[in-house]
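Excluded from the complex is one protein chain; the other protein chains are retained at their positions.
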Amino acid sequence: MKRSLESLAREVGGKVIGDGSVVISGLAGIEGAQKGDITFASNERFFALLKETTASAAIVPQEIANLSLPLLIVKNPLLAAAKILALFTLRPYVAGGVSEMAWVSPSAKVSTDATIHPFASIGDEAEIGPRAIIHPFVSIGPQALIGEDCVIHPHVAIYRGCVLGKRVIVHAGTIIGADGFGFVKEGEANVKIPQVGIVEIEDDVEIGANCCIDRATFGKTLIKKGVKFDNLVQIGHNVQIGEHSIIVSQVGISGSTKLGRNVILAGQVGVVDHVEIGDNVMVGAQSGIHTDVPPHQVVVGSPALPHRQFLRVAAVWTKLPEMKRGLDRVRKRLEALEKKVGKEKGEA
Amino acid sequence: MKRSLESLAREVGGKVIGDGSVVISGLAGIEGAQKGDITFASNERFFALLKETTASAAIVPQEIANLSLPLLIVKNPLLAAAKILALFTLRPYVAGGVSEMAWVSPSAKVSTDATIHPFASIGDEAEIGPRAIIHPFVSIGPQALIGEDCVIHPHVAIYRGCVLGKRVIVHAGTIIGADGFGFVKEGEANVKIPQVGIVEIEDDVEIGANCCIDRATFGKTLIKKGVKFDNLVQIGHNVQIGEHSIIVSQVGISGSTKLGRNVILAGQVGVVDHVEIGDNVMVGAQSGIHTDVPPHQVVVGSPALPHRQFLRVAAVWTKLPEMKRGLDRVRKRLEALEKKVGKEKGEA
Partner (left out) sequence: MKRSLESLAREVGGKVIGDGSVVISGLAGIEGAQKGDITFASNERFFALLKETTASAAIVPQEIANLSLPLLIVKNPLLAAAKILALFTLRPYVAGGVSEMAWVSPSAKVSTDATIHPFASIGDEAEIGPRAIIHPFVSIGPQALIGEDCVIHPHVAIYRGCVLGKRVIVHAGTIIGADGFGFVKEGEANVKIPQVGIVEIEDDVEIGANCCIDRATFGKTLIKKGVKFDNLVQIGHNVQIGEHSIIVSQVGISGSTKLGRNVILAGQVGVVDHVEIGDNVMVGAQSGIHTDVPPHQVVVGSPALPHRQFLRVAAVWTKLPEMKRGLDRVRKRLEALEKKVGKEKGEA
């Protein structure tokens, strides 16, 4: 596909400086860009590199002096780049039908417009929506519902009765709806609490590879609209995650915890069960959350502290040995002084 | 299925207060319960909610004043609820036979009473016990043994020669018997130490989704009776885990470490190799265990400390900045005093 710079500008709502008729056939980073590519730069550090790029145009947030390259000016170059890259790389959907090497239960309902690859397994009474792509080795359990335009990558397992909305992307190896971790002690033995709820995933969610989202004990584990998961994330039973939240790799969220909307949990964060994290909270990498977190906070550490407090505490952390020595010295000087003052008073 | 409250009481060994003939058709949490459901409440906080429930009966640990609801009195309401929920939800096993779309080695021995789903793969000389359920996309390696009544969910891989006891449940995506992580340096290169042992899993173990339990270098990695794993757990080669222990999500246990019986490791705990954790030890979330832990201890932190000590240390942790300022102020006051005392003596 080829597009003029002018037409790309119309697509993303930007302004062209320079030759708008230049033909663009792809998008690439500044260093990898070749003739015909458009590239992008968000700040001063990268503007400098534009002088040597071989790209045919650049997406930038402002005019840049001494640059012969045609420019596409937008507010958010990365956002415009994402959209233009999608234009050049996303292939239009072509319905592939149901492979003869797939297994589809006679009671399943598969849209005539869906694509079921070889070695997919569609359980009893499951439903697959229009234009959904079910890759090889995907197991769709009985009564599971997969909405329109979903892409389910290889080795995903969706257990009985779980529900996916529209345009949900699930990367390979992710398990949706395995039993929540519920046991009760009877003497030493651990008696299983049957997990009879489901997982519901709303529209436009994307889930990384090898994640686990457990089914609810009762009711549902709920991942709301637009949430994005990185890889190897663990979501316990009955968790709720609010709209557009971002859960980075290797995060673990324990049972019944609720996240507000637009929350960001950085890599390897752990959250205990039954707490609430408010809207727009950001949690730093490797933090441990043991209590509720009010909205709009930035917290870090294990146990987590407000970010500024954490920085102040962490600054002292590395000075502990010299603090200890300092305290010992103070104690000695104090003793010496006490002796001296005492002596003067005839108390020693 | 429907049961009288009276008959449920007999099943779990409880006492009925009120109308024992009320008909119960399911179990649910207090908020989700509907007419015909029995619900449960373990403490005061939930007793209050019982006044407004629409459930037809409640499992409680004691009589509760001013409640018209028929009650089932038991010592441990959650335990009774788990057993009653199982009564209502567990379906009796129906042998499904071997799917024509499965691959079963001619030298494998599959019980006539087992269920092998489409796209399961049973290797040479493997054995599948009575009433075992092998879901789609399960790979049973050569010479692996799967005991009676096991449930192996989709995408589980059990490598060559590994052994599962009776009633073992393995959730989707879990890998049992991949090579232990054993390499030895030859110059810069890492030379592989062949991993010729196996994994053995005893009766009544349940393993979550996307876990990894590595085979032993020699001998076996051993998961004893009744152990329960959450998701994404990593078990190194030659690890031993004692009876009824609980391993929460994202825990990692390094090679040759031994856990006693009834140990609990909370989420994201890491344990180094070659240490021993005694019976009944509890380890708090995100802790790091670097040395042996004696039986019956509760430890927290990284590196882990006894729980009470950890709390005392952590309480000071957030006060570090003011401690540092306090020390600085003390030092200044001390200097002033030293000067004063010195001056008085004509030393300044």
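Here the chain labels run A and B in written order, and each chain numbers its own residues starting at 1.
Just so we're on the same page, contacts are C-beta pairs under 8 Å (C-beta built on N, C-alpha and C of every residue); 3 or more make two chains touch, one makes a residue touch a chain.
No experiment lies behind these values; they were computed from the predicted model shown.
Undergrad: Consider the whole complex, including the chain that is not shown, and state which of B:L67, B:L87, B:I193 or B:V298 touches that chain.
TA: B:I193
Undergrad: Which listed residue, A:K2, A:H274, A:R308 or A:R331, touches the chain dropped from view?
TA: Looking across A:K2, A:H274, A:R308 or A:R331, the contact with the absent chain belongs to A:R331.
Undergrad: By the contact definition given up top, give the residues of chain A that touch the hidden chain.
TA: So the residues of chain A touching the unseen chain are 28-29, 32, 76, 78-79, 81-83, 85-86, 89-90, 101, 117-119, 135-137, 153-155, 169, 171-173, 204, 206, 208-210, 226, 228, 230-232, 243-244, 246, 248-250, 261-262, 267-268, 285-286, 314, 317-318, 320-321, 323-324, 327, 330-331, 334, 337-338, 341, 345.
Undergrad: Counting contacts across the full complex, list the positions on chain B that touch the omitted chain.
TA: These residues touch the chain not displayed: 103, 119, 121, 137, 139, 155, 157, 159, 173, 175, 178-179, 181-186, 188-194, 196, 210-212, 214, 217-219, 232, 234, 236, 250, 252, 254, 268, 270, 272, 288, 302-303, 305, 309, 312-313, 315-317, 319-320, 323, 326-327, 330, 333-334, 337, 340-341, 344.
As a convention for this text, only the chains that are shown with their structure count from here on.
Undergrad: Between chain A and chain B, tell me the centre distance in angstrom, where each centre is the average of that chain's C-alpha atoms.
TA: 25
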